[in-house]
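Note that one protein chain of the assembly has been removed; the remaining protein chains are unaltered in position.
== chain A ==
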Amino acid sequence: MADSLPTEFDVVIIGTGLPESILAAACSRSGQRVLHLDSRSYYGGNWASFSFSGLLSWLKEYQQNSDIVEESTASWQGLIHETEEAITLRKKDESIQHTEVFCYASQDMDDNIEETDALQKNTSSVTSSTTTKPLDSACLSEETHSLYATDHELPAKGTPKSDGEISLEVTDVEDTLAKEKYCGDKTCIHTVSDGDKDENKPIEEDNTDQPKRNKITYSQIVKESRRFNIDLVSKLLYSQGLLIDLLIKSNVSRYAEFKNVTRILAFREGKVEQVPCSRADVFNSKELTMVEKRILMKFLTFCLDYEQHPDQYQAFVQCSFSEYLQTKKLTPNLQHFVLHSIAMTESSCSTIDGLKATKNFLRCLGRFGNTPFLFPLYGQGEIPQCFCRMCAVFGGIYCLRHKVQCLVVDKESGRCKAIIDHLGQRINAKYFIVEDSYLSEETCSNIQYKQISRAVLITDQSILKADSDQQISILVVPPVESGTCAVRVTELCSSTMTCMKDTYLVHLTCSSSKTAREDLELVVKKLFTPFTETEIDKEELTKPRLLWALYFNMRDSSGISRSSYNGLPSNVYVCSGPDCGLGNEHAVKQAETLFQEIFPNEEFCPPPPNPEDIIFDGDDKQPEAPGTNNIIMAKLDSSDEVKT
């Protein structure tokens, strides 16, 4: 299969994260021959979403990753000519660290669930966005017709067969993970093992005194693995943000569906409460007094066009936003709402930045619903795939599990002219786009990376109960002590197609100061209580219970200047991995900037032509979708079966 790859391209893109995928779509859309490669077996890189077992396999992979011994470079060294030199790419991904898993759910394995390793299965098929369309989801694309008749068949073709060399087959790693870990005074058990130790433990079900709570066991989670789409990076789309604009403009939105985030929450005085941020929210709020309603509305209205009223903030430009808020007659709860839940800034941020953030939040309100955010159904990992699909529709060629050994640089011109892949094949191109994590230690030796602390929790209840249990909420927990970071919490319900029924998927994100667990555990403890078989006191019962938790650190390669990398030829462009921010603005901006740099005269992701405006060859009555013959596309299968 792989030897059938053409050897001449305009652009070779290594990595399928969001900025790379947007670039791929943009390049392919403007007529460039694009080869899009990823050494991983799934799309999205650190932007991917996994089923539950897919996530476990991903964890295993990182565990295994560290055991890989550097192979000799001899296999490809001979392919480099004398007039050339090679820039080696990294063998193993080091962007994920400190993974720690805790399982609290009962591990009765009575129904003997076979854990499937999703990474190994490649029944790939991207379902068309038109197949399921829940009424309440915010669908960006108004047109429902397909651009090409063959659209639906497109991605299934030519899935690369797994070949021994880069196989991610994980066989004997259970033992390495199946060790017990102590966390405080509780015993937390790593869950990757098929632990049969608790087999005989009886399930307590006659707890009639206690309010009835659905009990989800670990085996149920594993059994329903495919209901989960767990994002590695937790982001939302600002409904007036760059990504939404790009999705709509380029028509990529037709490949995805979205739901509006339903609630903005605040954590104040140990309690979770809902933040009224839209006009309707303020009107309906039972917590605010009439006067508070007016003061809040007045302030928010002012923020919407604060630039027009410099007299109202000019005197405070030197102050922090929180100091400024104190001067605006806002009661302490309102100050908290504005600072942490609406502007979502650190207390130290300047007045102007705070006003800007507030304005941005408000600008996004009401476009698709009562909060400014959208969440993509089936997880954030859908988005890069949507752009890849657009790229493929316009002829881009896809190859997953395809490692690149090195970049070949022409000594004389100093420009990169080719790559050599793991099969020793030389592929020529004019431009090369590489995701940061593929670059070798040598190339990155001058760079101090920031880190993102992440936690993924599966819980049994929402952090704020409401009439409907189908809520998508975002909460910012302000830093407990100065110097630490605010923690962003996103809680997803099952109708977002990211978790099984009767559970919630909770993402915690902050920029790291220590390991992810050290950074986030305190907040997790405040909001949740670990699941235990025996019910504890009633007060604890009001908190949602943790069924499962994962902590990890992810490298944040955003904001690194191009010049910090050692010895990269001018036609090699670097995309960064996910940043810590809530929106996707950084990725979109980066993709657009790089595209303009490479093709200054081309439009960035223009709207696709109307189907009726496409001219087909006279003889060929059957419209032929461009590129379908050559497409090699694979897809992580985790979510597909759920979708269809």
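Definition applied: a residue touches a chain if its C-beta (ideal position, glycine included) is under 8 Å from a C-beta of that chain, and two chains touch if they have at least 3 such contacts; residues count from 1.
As a convention for this text, contacts and distances are computed from a predicted model.
> Would you mind picking the UniProt name of the chain not drawn here, from "Mediator of RNA polymerase II transcription subunit 20", "Ribosomal RNA-processing protein 41", "Adenylyltransferase and sulfurtransferase MOCS3" or "Geranylgeranyl transferase type-2 subunit alpha"?
"Geranylgeranyl transferase type-2 subunit alpha"
> Which of these touches the unseen chain: A:Lys249, A:Arg268 or A:Lys293?
Of all options in A:Lys249, A:Arg268 or A:Lys293, contact with the hidden chain holds for A:Lys293.
> Using the touch rule from the top, list residues of chain A that touch the missing partner.
28, 31, 33, 279-280, 282-284, 290-291, 293-295, 297-298, 394-396, 609, 612-616, 626-627
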